[in-house]
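A short write-up of the structure that comes next.
Only one protein chain is missing from this complex, and each of the others stays in its spot.
A, B and C label the chains in the order they appear, each numbered from 1.
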Amino acid sequence: MPQSVDSPLSAPLPKVRAAIIGASGYSGEELVRLLLRHPHAILSAVTSRQSAGQTIAQVFPKFASFPLARTLRFSEPLPDKLASEADLVFLALPHGVAAEFAVPLLAAGCKVIDLSADFRLRDPAVYREFYAHDHPAPGLLPQAVYGMPEFKREAIRSAKLIASPGCYPTSILLPLIPLLRHRLIKVQGIVANSMSGVSGAGRKAELDYLFVECNESLRAYGVPKHRHLSEIEQELSDVAGEKVIIQFIPHLVPVNRGIATSISASPVRAVANAADAERLQGEITSAYIDAYRDELFVRVLEGNALPDTKNVTGTNVLELAWRIDVRTGRVVLFSAEDNLIKGASGQAVQSMNIICGYPESAGLEG
Amino acid sequence: MPQSVDSPLSAPLPKVRAAIIGASGYSGEELVRLLLRHPHAILSAVTSRQSAGQTIAQVFPKFASFPLARTLRFSEPLPDKLASEADLVFLALPHGVAAEFAVPLLAAGCKVIDLSADFRLRDPAVYREFYAHDHPAPGLLPQAVYGMPEFKREAIRSAKLIASPGCYPTSILLPLIPLLRHRLIKVQGIVANSMSGVSGAGRKAELDYLFVECNESLRAYGVPKHRHLSEIEQELSDVAGEKVIIQFIPHLVPVNRGIATSISASPVRAVANAADAERLQGEITSAYIDAYRDELFVRVLEGNALPDTKNVTGTNVLELAWRIDVRTGRVVLFSAEDNLIKGASGQAVQSMNIICGYPESAGLEG
Amino acid sequence: MPQSVDSPLSAPLPKVRAAIIGASGYSGEELVRLLLRHPHAILSAVTSRQSAGQTIAQVFPKFASFPLARTLRFSEPLPDKLASEADLVFLALPHGVAAEFAVPLLAAGCKVIDLSADFRLRDPAVYREFYAHDHPAPGLLPQAVYGMPEFKREAIRSAKLIASPGCYPTSILLPLIPLLRHRLIKVQGIVANSMSGVSGAGRKAELDYLFVECNESLRAYGVPKHRHLSEIEQELSDVAGEKVIIQFIPHLVPVNRGIATSISASPVRAVANAADAERLQGEITSAYIDAYRDELFVRVLEGNALPDTKNVTGTNVLELAWRIDVRTGRVVLFSAEDNLIKGASGQAVQSMNIICGYPESAGLEG
Partner (left out) sequence: MPQSVDSPLSAPLPKVRAAIIGASGYSGEELVRLLLRHPHAILSAVTSRQSAGQTIAQVFPKFASFPLARTLRFSEPLPDKLASEADLVFLALPHGVAAEFAVPLLAAGCKVIDLSADFRLRDPAVYREFYAHDHPAPGLLPQAVYGMPEFKREAIRSAKLIASPGCYPTSILLPLIPLLRHRLIKVQGIVANSMSGVSGAGRKAELDYLFVECNESLRAYGVPKHRHLSEIEQELSDVAGEKVIIQFIPHLVPVNRGIATSISASPVRAVANAADAERLQGEITSAYIDAYRDELFVRVLEGNALPDTKNVTGTNVLELAWRIDVRTGRVVLFSAEDNLIKGASGQAVQSMNIICGYPESAGLEG
């Protein structure tokens, strides 16, 4: 009989000691928040070169209400020391740097959840193509699990190294995978447009991300070959059983948080009239029910509702909807997520919960 | 020899008396601004049921520095009276209502520039399909000219009734028309995503457009059959010589002004390698040079630059760029405009300038 | 020995059935959120004329992850029915209307926490002066308790009718009361400037609060006699033991949430040099330690930090700091709060927790 965390009579779940390396960026900050309020994890160490010596509350005044935030200090990122302080380590570091920490931490027996791109790609040649440097630890790639709980739950459960998905990929894969899996849409001609809030660019002192440069500005960027395409296409190709190449157009828009994605795709069976549309409507509905009926963090909208980032920011939920367009014969998919939660730190905590045997929503409730 | 307005020795240009019906919305307000500062037009009347009796400066304090704004009062919209006060009338009214004013004003000899959708579609059946009511004045449709100066300049010059293009259509047609005209892209499979600032929704007291509902919100809407599709597809079909149907996905984003549009399309000749891409690059460059070399208000960007609404808001300029994607074999087009100026009132004033024989940029300079 | 809610071995706390009348405004929405996640309260009814018949999740998609939100429907506000469904009722209604519901609910034995201004003023003549109509239920005023937990905890505990403080008053009273109580500042010459996010205006379909009208706009309003002055001055006068009249200047600024307040006041003992300043510094520190040392929701900042709404939005915390200005001989106080939480619904839930014997922070943690 499975133990319930809700029952006060069952034995308490063992606490995991979790550390965060690189905790001063936006994803790191969100991880700090999620772990401070987590019922089963103990935030045992946070590191940041620039903030070393300061308490969490000094660096992030908003967390001062958590007692631990007033006592736990940022330290220098020393793998040996961290391995003795933590059972599981989150890496919230730039790509390239993350792998340097993963190697010694895994060797020391820690589980590692990496929020960078370092372990998302199975093929080091693709990594080199998209990230412009050799992979720093190709030997670890075979054991890395792409940490998307909705589709990799079992692999995550026993993984030692999780490559937590990117923000754009999450917003694109969750709508597409069920339809590709059920062979409802063609692998050719997929066009995904995404709009991201500015926190997606990270906490970097660059002119491009100043308030005045972003406010009242709408702009595409990173076209036509954004780095996230590499993991998007790897995962879609896995599902489709053939090579998938998509058009991906990201945009920067003036909100703090949130990604909204709109995807146009062609159905495998032509949609030329209302009857075709009705059939496809049923098939897509079934595909999503099949995939997400029991998922806590994917909300398939009904009726006239369309995803809106303001309904998901601050939560680990991705909203999803679709429309069949009989005029073009195509289907349009829509998603909205909080880029820092479901698109980064929340999804990483979801993986931690699975690894540790906690309820998957622990620490991630509204 | 044409007279130059710039020469102080030439005879002054005759002044046109221009009126605005429905001047209290956002497009109307922008028209008021453009006409107050226009060197050759005289703003002779402004109407608004709700503001009747008040001066322009009382309704729009920001214009109080213009002497005329402190004396000219909003009046009730009476066609007969307006016909005696104005040579040319701008209609900044909802669709359906605009036509009711166009009929008597044209009969009285006024020229009419309509910013609504009432005269943009040649086929009243299409109007009924997209606007859900019968066309109020189908007899006027044959004489209406779709007021896009870059492609209809000669027709505009002699027109009595201008149907000024919609904001989304302007942002989509200007990138696409040269490529379709030169048969560089296929008419099938065009996907256009647009993001619009909230002024595009008009000055309406509706909950959906409250600050709190729009700020920190990203959302698609009006899918899959937005009304503007009707004029977009009419104009594209004209250029292509065959029926064009596109996928159009509009989004509402938290800026006051601006539309950014990204369009994915398939080249007619396949792009499978760098040589193909180079050829297409040259062809597209030529098509845009051909179309826009002498256009004051279309700025084709070079190098790494991509359109950004913050570079065009407050101006009548549309920025345009493109990228060839050898991975997908498609081309991506980008545009940015101020939805209230190039997308509405500025383009309408551009038509007025052509009709009146003024320099096309009169009153529209930076 | 008091029972701890944290111990799984203690008897569980009795659950309170709580209802919200007027749950479709911004304060109501925030109350819904706080009660959905509350560990001890059961949200038993929500009412809204315009949303009657819809589930919470239909009206507020963001709450769809809470199972109760998918089943509990908005009903018409019928006091008799509510009295049978709830032990405690929150009134999130306009002033004047709130009192109409308070009367029958109290008569039926419900406890009432009113978020409107109806029961904040002891003197119905002051109510009439500031709210421009006669008080609708003056007979209830004697039993109403001004629900500011930091200063009225004991009275709240046994109250049947709580008048929960306004958003501006909370941001002004919490900094001022300790200094007036310790007679450190003069009652004359207090100047308070506040900046409020747009949610403070409520969810009303009015042109003034459209995105385009508020974004990129900074403006004072409601001067010189804002309604909230009545309760501010009542409470300050109570503490000072003499009539206090202050200058209060509210401003509307383009954020969704948050009030930042800056208050200038004159010390009772002149500050003419560094020694005076040091003495006053000690006295103010003591006054705030005395008042807030054990308070969970008032955070007195140290060092160089100044309050910033972004550190408190989404929480029930008010941040507070001060500076002594030896040049002017005055002291400046600063506060920041979330206008919908500490300034409205969070503070109201804090009162509910006190009334019900729950830990005061139940449902209000980060």
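Keep in mind that, in the parts below, a contact is a pair of C-beta atoms (placed from the backbone, for glycine too) under 8 Å apart; a residue touches a chain by one contact, two chains touch by 3 or more.
In this text, all values refer to a predicted model and were calculated from it rather than measured experimentally.
Among the chains on display, the ones the left-out chain touches in the entire complex are A, B, C.
Of the options A:P149, A:P165, A:P224 or A:P254, the residue whose C-beta touches the omitted chain is A:P254. Within the complete assembly, C:E216 is the residue of C:D134, C:E154 or C:E216 that touches the hidden chain. Within the set A:D87, A:D118, A:E150 or A:E216, the residue that contacts the chain not displayed is A:E216.
The omitted chain makes contact with just one of the residues C:P61, C:G258 or C:G346: C:G258. The missing chain lies against subunit B, touching residues 8-9, 12, 33, 36-37, 61-66, 216, 296, 299, 301, 305, 308, 310-312, 314-315, 317, 319, 365-366.
Against the chain not shown here, subunit C presents residues 189, 191, 193, 195, 197, 213, 215-221, 223-225, 229, 245-247, 249, 251, 253-260, 262, 264, 306-310, 313, 323-325, 327-328, 330, 332, 334, 336. Seen across the whole complex, the unshown chain contacts subunit A at 26, 197-199, 203-207, 209-216, 254-256.
We adopt the following convention: only the chains that are shown with their structure count from here on.
A rotation of 180 degrees, rounded to the nearest 5, superposes the Cα atoms of subunit A on subunit C. Here the CA centre of subunit A is 36 Å from the CA centre of subunit C. Subunit C has residues 216 in contact with two or more other chains.
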